[in-house]
Structure formats: C-alpha cells, structure tokens
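Apart from one protein chain that is not included, each protein chain of the complex appears where it belongs.
== chain A ==
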Amino acid sequence: MKKLSFSSVMLWFGLLFLYAPMLVLVIYSFNDSKLVTVWGGFSPKWYGELFEDQQILDAVWTSLRIAFYSSTMAVVIGTMAAFVMTRFKRSWAKLTLSNMITAPLVMPEVITGLSLLLLFVHMADLFGWPKERGMLTVWIAHSTFCAAYVAVVVSSRLRELDRSIEEAAMDLGATPLKTFFVITVPMISPALMAGWLLSFSLSLDDLVIASFASGPGATTLPMVVFSSVRMGISPKINALATLIILSVSLIAFLSWYMARRAEKRDRMPINE
C-alpha cells in the first residue's frame, strides 16, 4: 500500500478547488427557482430563455467572428516572429522584435487596452481612420496580444525541430519559402493548431481589452455577460456558463487527443 504523500493530497485538493465552482454553476443552471441560490427543483427552462435572448445570441456571433479572424492573424504574425526568434542570427532587430512580441504576455490588460484605444483615437484624429471603433479595432487588438502566445508556442516547437531536414531540402535546391511551406509547416502544424486554438479561446474570453478597443458597433459576449453579472447572479448566465464550460472541455479534449495521435504518427518514421 502506497503511502499518501502530502503533495498528492494537495494535488487532489487543488483539483477539487479548481473544479468545484464550475460544477456548482452547472448544477445551478438547472435550478427551477428564480432565487438563484435556493434550489427549487430541476428545470432546463433557463436554456430556453437563453436561446430567446437576441442580445446574447448577437454577441456570441460577433465574438466568434472576431475570435476566428484574430486567431488566424495571430498565427501569421506569431509564426513569423517565432521564425525570426529561432532561425535568425542575433541582431538588434531580432532582439527588439522578440521583446515586443512577448511583452503583451505580462502586460496588465488595462494598460494594453488603454494604449490601443488611445492609438485608435489618435489615428482617427489624424487620418480619419478608423472612423469608428468596432470589430476591426477589436480584431487588431486581439491579433496583437494573441500573437504573443502563438510566438511562444511555435518558437518552442521550432527550437526542438530537427534542423537537418530543412537544411537537406535547401541543399537539394528548394527555396527558403518553399522549404518553409513544404517542410517546416507540416512539422510544426500541431503547434500552429495549438496556437490558433489558444488564441481563439483568449480572444473569445477577453473582456478588458475588448471594452477599450470596441465601440458601439460591436458588443462581444464577455461585454454582455459582464454588464449582466455586475447586477448580480443570473440563472440565464449560469446556463450560458454551462454551455461554455461544456464546449471548451469538449474542444480541449478533442484537440489534445488529436495532437497526441498526430505526434505519435509524426515521430514514428523519424525514429525508424
């Protein structure tokens, strides 16, 4: 019989701490009572009300679109930056780029949000563009801070990659661009996917930066949730939370499963 160590007790306690609040939300989303903390029997009625709330549905659609475009742009910028960070020789330009790209990782969100808003206001003042803040400005803001995460994920993959395959391709006459798309991209595709998914969830979740960067034209889901939650607990938000938790868990599990399978498949021929 294995002795239960202090650290493994703490691990289970910690996991309980992480999951219990979410479990409570899920349970209470089926609460019939309007008094949100008193149990009044099982009922799925809040889900019905949720799907009739046009404001929430619109916000979901806006958020999904912004998240899709932002994470795509973030992968492009982040991968280029990661490539510079891992494959370029030490230079002043490389050093400033790698500092700038990872800075949003540790920047308080209020500062990032405020600075971008002021930029947009100044640009509108000087060039008349962007005319009003909305999806486009949120897209710019999210692409910038998500690119930081993509750069970290992709550069760690690029670093551990076997360089000799890229070198062989170039020795055989492939251009660097062709080598990148034919050799490098397939090899780092799990990292690209992971970076994209991470960016997608970050963008979907962001409240502070979006509140600064957005205008009357684009209200994202976290903005709607926040303004409703500020007033207190709402059973409709519990239902929404349950759906978010379920879909994130599902996507996380699927992507983890697929990444594991892809990794196994990728590693096999090289090891042989």
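The criterion applied here is as follows: a contact is a pair of C-beta atoms (placed from the backbone, for glycine too) under 8 Å apart; a residue touches a chain by one contact, two chains touch by 3 or more; residues count from 1.
Just so it is clear, contacts and distances are computed from a predicted model.
Visitor: Determine which name in "3-oxoacyl-(Acyl-carrier-protein) synthase", "histidine kinase", "Putrescine transport system permease protein PotH" or "RNA polymerase subunit sigma-24" the UniProt entry assigns to the undisplayed chain of the complex.
Guide: Looking only at the record, the undisplayed chain corresponds to "Putrescine transport system permease protein PotH".
Visitor: Among A:H122, A:R163 or A:R261, choose the residue that contacts the chain missing from this document, as touch is defined above.
Guide: If we include the chain that is not displayed, A:H122 is the one touching it.
Visitor: Kindly note down the residues of chain A that lie in touch with the hidden chain.
Guide: 5-8, 10-11, 13-15, 17-19, 21-22, 24-25, 28, 35-38, 77-78, 80-81, 83-84, 88, 93-94, 96-97, 99-104, 106-111, 114-116, 118-119, 121-122, 125, 140-141, 144, 147, 149, 152-153, 155-156, 159, 175-177, 198, 201, 204-205, 207-208, 211-212, 222, 225-226, 229-230, 232-233, 237-238, 240-241, 244-245, 248-249, 252, 256, 260
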